[in-house]
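Yeah, one chain of the complex is gone here, protein chain that is, but the others are all in their spots.
Chain naming follows the written order as A and B, and within any one chain the residues start at number 1.
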Amino acid sequence: MLKDITLGQYFPIDSPIHKIDPRMKLITAIVYIVSVFFARSAVAYGFMLLTAILLVIVSRIPIKTILKSLKPLIFIVVITGIINIFWYQPKDSSTLLVSFWIINIYLEGIISAVYMLTRIACIIIGTSVILTYTTSPIALTDGLEQMLAPLGKLHLPVHEFSMMMTIAMRFIPTIVEETDKIMAAQKARGSDFSTGNIIRRIKAIIPILIPLFVSSFRRADELAIAMECRCYRGGEGRTKMTKLKFKYYDFLWLVLVASLIAVMIVINTYLPFYIV
Amino acid sequence: MTIAEFKNVSYVYSKDTPFEKAAVNDVNIQFEQGKITGIIGHTGSGKSTLSQLLNGLLKVSSGEVYVNDKNIWSEPKKIREVRFKVGLVFQYPEYQLFDETIRKDISFGPKNMGLSAEEINERVIESIKFVGLPEDVLDMSPFDISGGQKRRAAIAGIMAMRPEILVLDEPAAGLDPSGKREIFERLRKYKDDTKSTLIIISHSMEDMAEFCDNIVVMSDSRVFLSGSVEEVFSHSSELTSVGLMVPQATQILMELKEMGYDVDTGAYTSTDAVSQIMKLFEGGDDHA
Partner (left out) sequence: MAETVIKTENLNFQYDSDNKTKQVLFDISLEIEKGSFVCILGRNGSGKSTLAKVFSLVNKPTSGTLELFGNQFDDKTTEDQEYEIRKKIGMVFQNPDNQMVATIVEEDVAFGPENLGLEPTEIRRRVDEALDIVGMKEFSKHSSSQLSGGQKQRVAIAGIIALSPEVIIFDESTAMLDPIGRREVMQTITKLAKMGKTIILITHHMDEAVNADRILILSNGRISADGTPKEIFSNDKLIEETGLELPQSKKILNMLSEKGIEIDTNGLDPHNAALNIAEALKKRRAQ
């Protein structure tokens, strides 16, 4: 069912990570990704994996949910792993483990594949825990709008952009639900979306798309009138009920995440095991 | 004679997710051939899910659905045929019109059945007569006719499949009183002419009391009450206990009863209520 796709997969619970300012989350998500790329030695990778696990624990997102979100990526992960193993360019110091026909597998190849996988896992877990699972889409757009606000002075349509995002976010569930309904209604008239060749299947979509477009235009029309009646005149002179304010723990959080980069450098230098 | 039956039917939404919820729970209903059955309940009581289970749009989680004594899921590949047998008109069906002309739109169902052009044409003409649309709208675009006409065209689109059972979800939603009366009258005539079976889903007790032969009351995913209109409305106090509004006629009688008058609160139409009240005026001395 289409309804099962949850946008952003926001998990509305209470945790220290949920409390962080969305702007800071955006920044720290980027910092976290950067720090993952700093890792070079086995200890550094191990440490990053540990931080990812810590993040999950602190955020109180069920482990099951995280694993589920990784599931669709298994295919990509396997392919990357294989490519890394087989396409490893050996150096003089490389240790050959297996060799038959044109295939040579080196220990370093396997290690670099493991590193690659760890990196992907860390990035996915880290960003989803810092951002998508713990930040409501609305908080995210709010954060984006206020971060981009200075650009408004350059006459960039920041307000329009964020209003668009807000409305899109608000209407996605409504339109998904409507698509479900229209599909069911056309199926009740014998529409068949699952058999036949490509052309037949595309043709079967038309009875869904047209009513969906028509109703979306109608909704847009009604919404525009409703907004006008609620005194909307664009961004000028508009105020906001809640203005985001950084708190001390937002900065604490930034320092914490940013220090990961330093930790990586230190580990790479003093514990340089298995750098490939 | 029973034309369709639910046997211990349950349906679970979003199975195996944190949002898992039973929409229909162990439901047993028999639908009589040639009768009008009303399904009443609050939003979320499972009444709309029942309609989609009946024509195979949703697959039962457990239990069986029978149409003409045949389990509809005995041959899953032939489920489309069930949808032609059990025609389903959704709520606000006018929003599903899509083709260039009303004629083409009404033909959509019959075309999917693989009928010949003549047969389709015959059915289109027949069905617009049932819903009371003039022939000249046939070549108009669905976007150029009034809301009420669109509603009728959408209903005609299902009638043109000549289903044995016609299920309608709130067919009168948003219509004015005269429009509502007309649609119900036309549906009744359609049922009599085609000898088919009607199932109406609604939350209006007053409409259902006047229009239906049998009533199924859904509450909290289960069948709360079912039977003939008389039987169901004789339980008026139970109906109000689950928050369903009984017709005003019944409410008046319930109030009178509370004041100590001896009346039968099972009456649900104006005429029945009046004859109940007249008994009080004629009888006289039994007032407590």
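Here is the rule we go by: a contact is a pair of C-beta atoms (placed from the backbone, for glycine too) under 8 Å apart; a residue touches a chain by one contact, two chains touch by 3 or more.
Source: prediction; values computed, not measured.
The residue touching the chain not shown here, chosen from A:67, A:209 or A:223, is A:223. In the complete assembly, the contact with the undisplayed chain comes from B:252, out of B:9, B:72 or B:252. In the full complex, chain A touches the omitted chain through residues 136-138, 166-167, 169-170, 173-174, 218-219, 222-223, 225-233, 237-243. Touching residues on chain B toward the chain that is not drawn are 42-44, 146-148, 173-179, 181, 203-204, 206, 243-245, 247-249, 251-252, 255-256, 259, 261, 270-271, 273-274, 277-278, 280-281, 284, 287.
Here is the rule we use: only the chains that are shown with their structure count from here on.
Averaged C-alpha coordinates give centres for chain A and chain B that are 45 Å from one another. Interface of chain A with chain B (complex): residues 1, 3-4, 181-182, 184-192, 206-207, 210-211, 214-215.
By the touch criterion given at the top, residues 14, 17, 52, 55, 57, 80, 83-84, 87-88, 90, 93, 95-99, 108-109, 112-113, 143, 157-158, 161 of chain B touch chain A in their complex.
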